[in-house]
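A single protein chain has been omitted; all remaining protein chains appear in their positions.
On to chain A.
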Amino acid sequence: MISQFFVLSQRGDNIVFRDFTELANYCMDEVDVGMGLVVSDRGEVQKGSAEIFFRKVKFWKEDGDGDAPPVFTVDGVNYFHVKVAGLLFVATTRVNVSPSLVLELLQRIARVVKDYLGILNEESLRKNFVLVYELLDEVIDFGYVQTTSTEVLKSYVLNEPIVIDAARVPSLGPAAIFMQGNKRMPGTAVTKSVVANEPGGRKREEIFVDIIEKISVTFSSSGYILTSEIDGTIQMKSYLTGNPEVRLALNDDLGIGRGGSSMYGNLPPHDISVLHHATDYGNSSVSGPVFLDDCNFHESVHLDSFETDRTLTLVPSDGEFPVMNYRMTQEFKPPFRINALIEEAGPLRAEVILKVRAEFSSSITANTILVQMPLPTYTTRVSFELEPGAVGNTTDFKEASKRLEWGFKKARIVGGSEYTLRAKLTFSQESHGSIVKESGPVSMTFTIPMYNASRLQVKYLQIAKKSKTDNPYRWVRYVTQANSYVARL
């Protein structure tokens, strides 16, 4: 049960504020006006909660304790928050509720608002606050969740969104990557409101299926892969009318951790080594079946034929939602190899050599690449030396955080290419031979459109549509992003 919901800007301004259990607005003194006293026994959260919350979050970091956790308690009031698009979505309650439920709900509210407004940011929220309140009233009644389905809400929420100009706004989130580069995709589509009509009057029939993978790899100093994991999502956003059924076929030979239908009490205890073997899956598994550790599905997905032909059947509801989340620790070929070396070159000097090699097909390009490396705290000066002919590279030494940054903001890395950076460091004190311990690890962020490391594929996307003439647009897109891509020294 939730007492309050509010959205704060990065500066702590209230953009939306709703109290669901607001009671006792008349005090005893006003009885002569004819109004009685209403006493709350439901535990209101006091009005100043937004300020209390923001102060706490702000000072958490300043006190050196890192980020404020998403859930904390102050004077018996529990504060939950998630950060979405630079905004803080906050809920409060005095009740000992399920933290997952509230955090999930906050995330879902953000998604519903985005579905409606097309773009979620401070400006669009401020322009559409009447609509947002209208939404909130249907999502939560007296602190209890009613529905978060954009589909259902559409029949109750009637205000038209005031759509802000998408071109001016740098969009956030995984969808943003499609806006750069690849011309085959309509960049604005993903920032389109689910309810607003297009300027042309008629809505365009289309459906987007995005296979988004975040990969985490840790390389040892010798280049050996210590850990690797892929966290993937099949994200769907449908603008189809008439709610047709959609069939989504995945790799035929897709393997999943273990059978989902274990009967308790009838089977011998599970062999706990199953997962183990999956983890140590052979070295040469770069071809062969794709093997997921585990996955889960959106509630609209029917899995009747999934066991036999790996096909997901669903009636996509309006708005954006994850059809399937999956996790894979099977070995895969990492898209980039990083070699990092730091060597002493005299008492107050050292040299860093960073090498990045793109190990994917040359028809694919990666973008938004940034390589970072923390340097010893007594580093005072860094001079960079790029390869001759390197274009669009940026190099920087962040004095405050003692961090080396090597960016490819303007350039893209084409598959098969290799780049090297040399940096000469100057120290303010002698390093006592511990520079390797005091610098690194090297981390890398990147985005690779039309590439997926897991080789999970959508074989086909079938839309059951009555009329033959009206063929909706189908967009199946792949993208891989670095989650934690680290090379140790």
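In this section, a residue touches a chain if its C-beta (ideal position, glycine included) is under 8 Å from a C-beta of that chain, and two chains touch if they have at least 3 such contacts; residues count from 1.
Rule of thumb we're sticking to: contacts and distances are computed from a predicted model.
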- For the chain that is missing from this picture, which UniProt protein name fits: "2-oxoisovalerate dehydrogenase subunit alpha", "ATPase H+ transporting V0 subunit e2", "NADH-ubiquinone oxidoreductase chain 4L" or "Beta-adaptin-like protein"? "Beta-adaptin-like protein"
- Message: Of the residues A:333, A:437 or A:459, I need the one that contacts the missing chain.
- Response: A:437
- Message: Contact with the hidden chain only, please: which chain A residues?
- Response: 1, 6, 12-15, 17-19, 22-23, 25-26, 30, 33-38, 40-43, 47, 50, 59, 63-71, 73, 76, 78, 81-84, 93-101, 103-107, 129-130, 133-134, 137, 141-142, 144-149, 156, 158-159, 216, 218, 227, 229, 231, 233, 257-258, 260-265, 269-270, 272-273, 275-276, 279, 293-299, 322, 324-327, 329, 374, 401-402, 432, 434, 437-438, 441, 443, 483-484, 486, 488
